[in-house]
Structure formats: structure tokens, C-alpha cells
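Input: one structure, supplied below.
What you see is the complex with one protein chain gone and the rest in place.
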Amino acid sequence: MSESGSRAAVLVRFQEPLEIREYPTPREVGPGEVLVRVDAAGICGTDVHLWLGQLKIPIPVILGHETVGRIEALGGGPMLDWRGAPLTEGDRVTWASSMVCGECYYCRLKRQPTRCVGRRAYGISYCDDDAPHLRAGYAERILLRAGTAIFRVPDAVSSESVVGSGCGLTTALHGLERMPVMLDDIVVVQGVGPVGMAAVAIAHRSGASKVIAIGGPAHRLEQALAFGATEVISINEENTVEARRQRVMDSTGGFGADLVIECVGHPTAVPEGVELCRDGGAYLVLGQYADAGNVSFNPHAITRKQLRLAGSWGFEPRHVDRALRLLEQPKYKQLFERQVTHRFPLDQANEALQTVRGLQSGKALILPGGRVER
Amino acid sequence: MSESGSRAAVLVRFQEPLEIREYPTPREVGPGEVLVRVDAAGICGTDVHLWLGQLKIPIPVILGHETVGRIEALGGGPMLDWRGAPLTEGDRVTWASSMVCGECYYCRLKRQPTRCVGRRAYGISYCDDDAPHLRAGYAERILLRAGTAIFRVPDAVSSESVVGSGCGLTTALHGLERMPVMLDDIVVVQGVGPVGMAAVAIAHRSGASKVIAIGGPAHRLEQALAFGATEVISINEENTVEARRQRVMDSTGGFGADLVIECVGHPTAVPEGVELCRDGGAYLVLGQYADAGNVSFNPHAITRKQLRLAGSWGFEPRHVDRALRLLEQPKYKQLFERQVTHRFPLDQANEALQTVRGLQSGKALILPGGRVER
Amino acid sequence: MSESGSRAAVLVRFQEPLEIREYPTPREVGPGEVLVRVDAAGICGTDVHLWLGQLKIPIPVILGHETVGRIEALGGGPMLDWRGAPLTEGDRVTWASSMVCGECYYCRLKRQPTRCVGRRAYGISYCDDDAPHLRAGYAERILLRAGTAIFRVPDAVSSESVVGSGCGLTTALHGLERMPVMLDDIVVVQGVGPVGMAAVAIAHRSGASKVIAIGGPAHRLEQALAFGATEVISINEENTVEARRQRVMDSTGGFGADLVIECVGHPTAVPEGVELCRDGGAYLVLGQYADAGNVSFNPHAITRKQLRLAGSWGFEPRHVDRALRLLEQPKYKQLFERQVTHRFPLDQANEALQTVRGLQSGKALILPGGRVER
Partner (left out) sequence: MSESGSRAAVLVRFQEPLEIREYPTPREVGPGEVLVRVDAAGICGTDVHLWLGQLKIPIPVILGHETVGRIEALGGGPMLDWRGAPLTEGDRVTWASSMVCGECYYCRLKRQPTRCVGRRAYGISYCDDDAPHLRAGYAERILLRAGTAIFRVPDAVSSESVVGSGCGLTTALHGLERMPVMLDDIVVVQGVGPVGMAAVAIAHRSGASKVIAIGGPAHRLEQALAFGATEVISINEENTVEARRQRVMDSTGGFGADLVIECVGHPTAVPEGVELCRDGGAYLVLGQYADAGNVSFNPHAITRKQLRLAGSWGFEPRHVDRALRLLEQPKYKQLFERQVTHRFPLDQANEALQTVRGLQSGKALILPGGRVER
């Protein structure tokens, strides 16, 4: 890594390989800004959606919204992190990927900051054409704007556990705050990707009497058991909607689950999930992040089964706070570290993205510096 | 009306004319049972769905689940109504159409009695082949089972207002208990049938800052204004989904409504309604009573807009209690009386059903005794 | 135990020793009634309040509302328990101590059955002067009324765990349903009696990040740690309100707990508990079962600290269902069994009561048959 230049992997055209470009490293760091040397950036499933062009974003763009790094420079003297701890050069930090305006209808009147009309996310909404360019994680350095919710990573928390849990954990914490697991609930989690795995962990910790995880890869299902699932259903073995429904009914006295959490992302998961709820139950639609088109759906089920449904978008800084607290527990630190199955240098950002696209990996990381110390 | 026999209009085959049959009037009324001479029975939109064969019911069946009548005989001495008031012969009464078992998973453990596995409703779930046959409102008499939630109709409440509000009002009270209007909410009501009209009334009474009703017949939209709508949108004038959406956006600062209440019944209303909610808003799917098939739906909206949705099925006796209290207010008594636009003798039950099927009427009644005193 | 007569320990005058009396064993068991031979009856703290005359009850009365026994006779043929399982002679059973009328303002309109105006509890509200006398647990036999919520005790659940958890567990389940622990909450439990111990267990299972138990006897505090407390505060060591408050503040960053659960029963616990809540926090007043008089209290704290408070009275049958499910877990079966520290024959019911009064015991049991098989 040179001092004067910082390399980044840039999405120039949807569905085409990322290009490595080099940008001047900012020489002046403004008041409240923080220049961070990236240690590790996670590849999120959303990055695949972005690469495929399924969400509206400006291109060219540098991807990467799950990041840990070390502070190289602090603009304008001493700063505090979001929790009030002092920040200095060399500190290991992570941050909430989104910033909100704090002034719009959603921020002010409706207290829904994740729907802020001016919300911008590192690695998603900053066009790479605009200086200072370095606004994302697939890069050697990132320049954080004043007002970013930065968190000093506690010593007990490894960088790999932070990126290994990624935005899946914070997204699940937010969603399950909006639609909480109540003690002794029977919970079904659809999907065992990063969001699903976090949902399993949260449901287990919240006192669910059963946590039934439905997913594909055998090693992921095995991990779900370690995260707290009491039962797993393989979509390879139970390869029809009806077969899976029957399995859930067999485990729930024929009634269905108190709470179903959708963490799949494919539209077809939603009508399937509705059928897995008991009457009067709840359905958290947590994974439909990309606009992947329509699905054939019978709304009669919502009325007849007297369901409650909720959606949840992104997360707020306080969910990063809670995620870090969870990772301070050795059990969860280790479980989330083990989510990381692939590591790539920045030059191989394409390979990282394709690995996640294949859905067979756990978490893949880009390590612009070649390795993560801790 | 003869003493020994009671006539009824029977649905023998779906989509074919009802037949008038005569059954022996029960001579013995068992303990807790009540024999009622029917004064008026409302035709509910659900009756049309039942007649079309869109819900699973046993046939032959006598229809009619919205009923007012006078007690002819009380089994086993003095009785109290659901509110604890004494009942005697000649009393004018109405009742909750459904009875629940009180013992199943939904009644006991999950407190969702409307989803009771043994729930049976007068006018819907009693096969006419089984004695004592008279278990519905399209008939001269009905024999109420012991345990029915009977309500003596207060003197201030007219019979026509009770049947004119019908199960639309109790259904809306239940639904809006599950997903309440909060003070100053902007509310959209999709549909101005009996459920929609009641939803308009409830939204208005709950302190909505705006109540925007969307519907068809001009006279119904005019009535919606009397019930408390602040604005109406005609589907004849705004005859595309996009045109209606634009109207709602124009009235809501471009954001959509805090709460949308679906009272249409057609599946296509649901994706349209989702688009009328503001981000972080709520959607009550109240009208999807019949299984009218699937609709093409994009679940991405639930996640991205961070919505809450709820369904609600039927109602409980306490909602009848609340409906009667509302009808004690002269304003609402009159408004709901005016819902009644057509009255038919029992012999013309088919005509009554076809009138409602045509969707152009307000409420149609069957008057087996030819008229309603009050 | 004779066949024809059943002995019982009767509270004849407040604050005087219980008397052993013998009643005729009912020879006829009416429809829906169940005659049970008592295996074990728990001494509840409320029994001490009753004995002291601190609650309004009719005397003479047989005490005992936490009971396990075996069915000797079933009135009127086969019966189902509350969960729908068949009941036969010899079955080991427990039951909800209270029956409600199902018809009053609280049962019907307000869905608060624990406040039913006609609620009657075995061991509390049945005057011993009235036949069939045997309506309580401190007796060789009890005759359960038709409609009692009876539960067959699963084989995996020991009788001592049922009575060892007693109504403390069901009371806590109800209270924490009304004011739930949310994931990652910091919880303080005031008191480590039966209700407090159950509250610790529930808070731990619900995902509290910290559970701080405050109480007296050292062995009880040790047990609280086994039940899931992360920290205990001894009122013997921290023997002032201020000292305890300081300890809680030290453990909560100086802010106080998200949720405080009062399980002490003495009025002074309430103003102390209010001070242990963080601003915007919640306080569950769960233990003020007896009217133990007034306390000096500053209501300014409720407004200024922007608190939420809740009370909770008794429990419903569904909480017995949940308690039994918890006791099916070997860990909790054992923990609650170990709560039982004293066992007495029926003749020594007085000693049992005095033991609990001394507050130094765990749970004391009366074993009318001399021993409990399992």
C-alpha cells in the first residue's frame, strides 16, 4: 500500500468484473472526518444484488459496507466515538454504514430514520466519480464523513467476528426489535445466510422454545444448530413447499409457528412463510432487500389467519452498539468468526463476489492489507 | 306465519336460486336455548361469496348471520343476556353469529377465539339436513343454542340500524382493535361497502386527521363523507391504480398514509393498498374474506417500506357490545339505518341476494314478517 | 388415610394454630368433578398473609393452593384435561387454583379474567363450613369442581418440582407477559423468594444482558445465580436503600435498570425499586399481594423519570401450561426441586406455616400421605 495512493475495486458496469483503480489518498482530513486504513471488508449478499443491477445506485461505485479498519488520521483534533469513547490514531474501528439527514419527514416526524429521504450508505450510494472517491470498503482506505457513527472495536472483539457477523446481525437486531420473539415462542427462520444465522441466534437468546431453521447447504444447517436452532430442515431433502410445510406442522402440533422470520430474499419465500405461521401468528419479512420481482400470492391468508406482518429496512447505529456487545461474548465471537470461510486480497475482489454469488460459501472477506491481525 | 311450521330460504346448490322450505317449529326449547321470531336479516357480502361456493360450507344451508328478532320462547326459565340483563319473551334481541368451543389451542392458549377450531356460525356452518334446521336468519324463526352471546337490543337502537350496520361494523371494530388508528393519523379506507363504511366511521371517531375513502358508487361515496371521510376518491373517475395512488400522494405530502384499511375483498386491492402506505406505515387487510385466488405481489415493498400489516377475522361478542353502544348515538343510528336501501319478504330472498351481488345497493334486508316495527 | 374420612388442617382463627379436622370423603363425585388424593401441598407466602388475616377471606378455611395429587374418582365418565389429554383414575394431576365466572365485566368485556368478580380459589375462598369442605391442599383429599383447569403432570415432571415452583412461577410468567423482558435488557429482581426466583429464571431465559438479584438469605442468593442471575446484592451487606441503589448504579453505567421486577411484598420495596429504574425504564410491581399498608412515596419520580409501571394479579390456566413445559426441561426441574427444603406431615401443618413465616426456608411442603413418590 502506497502512502499517496489508495487502490479500490470499482463496479463500473453492472454484471461486469470490478476494476481496480487508484485514487489519491486524501491529504487533508476535514473537521470530524476520519481516514481509515481498511483491514477487512465483508461481501454481503446485497453486494451481489448491487452488482447485478437489482437496486438503483449510481455507478461507477466502490462496493463494501461491512468494514473494519484502523484510524490513520482524525480531522480536527480529538474525537469521541458513538458511545463516547475517545478515538485516536491507530484505533481499530467499525461504523454504521448509513448516515441520515436528521431533518426530513421520516427522521423528524415519523421516527423511521432508516427510511430517511437523504440516507446515504458507504459502499452503496456514493458515486465514485465524486471526490474524495474513497467512500467504501473494497479499498485500501476509506474517508468517513463528519457525523458517521464510528465505534471503537473493544479489545475482546476480533475484526473477523465483526465482519463475519456483518450487516446481517445488525439487520436482524433491528427487525426483531420491530417484531420481537416472545418467551416460549416457536420460531421458524427461513434461510441460513448471514441474516438467517443472526436471526437464529437472536431467537434462541430471546427464549424461543423451538427454533426451526430452513435452508440449503448442509454445513450452514449444522452451524445453525450451533447458533441455537433446535431443528433444521434441508431444502435439498424437503424439496417442495408442501414437504417443508408438513415438517413445520409436525413440529408445531399441526398449527404452525408463533413467529416466522423470512431471511431468504427470494420472493417465493413469502407465500411459503405465510403458510408456516399459526393463525394469529407473526411474520417478519426481513430479507426482501432487492426488488426481485413479483410472486403469486393469496392475500386471503392474511385476513383468515389473522396474521401480523412486519418489514424492516437496514439498521440504526444503536444496533451496531448491540451487535458489538454480543460479540464480546466469547461464544458468539467464535461462532461469527467461523462464518468467515473465504479471504481474498483486494485484487481478487471479483472472485470474492462470485464466491458469495454461488451461495455455497459462508462469509467472504476482502483483506486489502493481506491479513487481519485480530 | 304459522305456529307449527317455520319457513326458510335454503341454499341447496351453489349459484342456483334459494328454495323456500318449511320446517317444524321446535315445540321444546331446551335449557339455555332461545327460540326467536326473525324480524330482519341482513344480506352480507359474504352471503354472496357463500352462494357462489367460494368458501367451504356444508349444503344445504340456510343463510343469514345478521339478524334481529323477538324472543318467542326461553328454554329452562329466566336467562340473562351477554351483558347480564334479564331476557323474557317478547324481548327484541340480536346475537353474535359465532360460537366457539372455549377449549382448543386457539381459544385457550393463544387467545384467538375467532380462529377456534370448533367455531360455528349461524347462517354459515349448520347443515340444513340436521335438526332442528332453523339455525340461520333467512327464516321465520331461529333456534339459538345454549351459550349463544345474545344481546337485548336497547330501546334507543332501532332494528334496522342493527342489521344495517351488520357484521361490517363488528368486523371493523375487531380489526381496528388489532391495528388501531392513532390520533392525527392520515387514514385511507379502500372500499365503501359495509365494512369500509364502518371503518370510515371508526377512523373518524378515533381522531384521524384525514380519512380518505376510495370506492365506486357515487351515493356510497357521499355517505362516506357523512360517516366522517374528509375526502373521497371515485374509482370511476380515477380508474387506474396509478391515478388513485397519485391522488393519495397529493393528499399526504407525497408520502402516503399512516394507515390503510383494505375493505374491498378483491385480491388486487392488496398490492394497491401497500403502495398507498407511507414508509413505516400500517396496513390492515380486513376485507379478504373469500378465497378469491392469487394476485401478483412484490414482497420487496414490505421490507423496503418497513411496513406493519395485520389481518383480522370475524369478531367476538364484545364487539357486538361496542357496536350496540355506538348505535345508541342518534347520529350513528341514523347513518346506519340509511344504509338500508332494499327490503324483501322471505319469498324474495333470491332477489335480495342478487341485489347485493350487483354491488349497487346499500344494505338489503329480508323481513320474514313483512315489516320491522322499529 | 382412611377411606371414609379425609383429614385437613383448618384455619379457624387468624394467627392461631391450624386445627386438624376430619370430613367425610365425598361418596358421590358429580359430573365433571374430580376427587384427588393430595400428594403434596406447597406453603406459599400468601398462606402466611392469610393466616395473619391480611387479606379478606371467609374463615374457617382450609389453606393450600399449590397442590399435586392423584385422581381417585372422576365424576361422570371420561374427561379431558385442560390440554385435551384424557384423564383416568390414578393420574397424577395439578390444577389452576382459581376458577372464574367467564361472564362478568372483567371476564367478558375487559379480558382481565384474573380480576373476575366471581373468581374463587381453592385454599383461599371456600369457607370450610360449606359442604363438601374439601376445597384445599392442606388435606388428604380435595374435591375439584367441574370446570377446574386440571393438568395431567407429564412423566418427566416431578411432583416436587411442580410444588417447588408453585404459584411463584405462574405468577411471574403472567407478570412478565404483561411487562416483558426485551432482549439485552438489564433487569433487577427485588427479592429472592419463590416469585423472585422465578422472575430471575424468566429474565435469564428472555435474553436479559444482566440479571441483578437483590435479597437476603445467602443460600437463596446462591440459588439465584444458578437460576441465571449475573450478580447478587445481599441486603445484609448492603443494608441501606442508598447502598443498594449505588450498587445497581455501579452495574448499569450510572443509569439504572431497563426493567425492575418487585417480588418482595413489603411496601417499602416500591419506592426503592422506582429509584433503581433508568429514566424511561419499566417497573413491574409483582409482589404486593397483601395489603400491608401505606408507604411514603414521591410520585414526582414517575413523571420525571418517564417510567412505565405495571401490576399483575395471579395467573390464568395457560400459565400453568407454560410452567409445566418449563419443568419438562431437566435443568429447571432440578432447580425448582431444590427449592424444596422442608417437608411436613399434615399433622405438622402449623410447623410448616411457621417455617415459611420465618423466611429462612426455601419451599416447605405438606405431604398428607407422608411422602411423594416422584
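Each chain gets a letter, A, B and C, in the order it is written, and its residues are counted from 1.
Just so it is clear, contacts are C-beta pairs under 8 Å (C-beta built on N, C-alpha and C of every residue); 3 or more make two chains touch, one makes a residue touch a chain.
Since the model is a prediction, treat every value here as computed from it, not as a measurement.
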The chain left out of view makes contact with A, B, C
Per the touch definition above, residue among B:G32, B:G75 or B:P180 touching the missing chain: B:P180
So one chain is hidden, and I want to know which residue out of B:R21, B:R120, B:R322 or B:R357 touches that hidden chain in the complete assembly. B:R322
Across C:S6, C:Q288, C:Q339 or C:T355, the one contacting the chain not displayed is C:Q288
Selected from B:R70, B:K110 or B:R205 as touching the chain missing from the view: B:R205
Which of these touches the unseen chain: C:R108, C:R152, C:R220 or C:R278? C:R278
Applying the definition given at the start, please give the residues of chain C touching the unseen chain. 105-106, 110-112, 114-115, 178, 253, 255, 267, 270, 278-280, 285-313
Residue numbers in chain B that touch the chain omitted from display: 176-177, 180-184, 202, 205-207, 209, 322, 325
What residues on chain A make contact with the chain left out of this view? 80, 82, 84, 103-104, 108-109, 111, 317-318, 321
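In the analysis below, only the chains that are shown with their structure count from here on.
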Here the gap between chain B and chain C, centre to centre from mean Cα coordinates and rounded to Å, is 43
Of all residues in chain B, the ones touching two or more other chains: 111
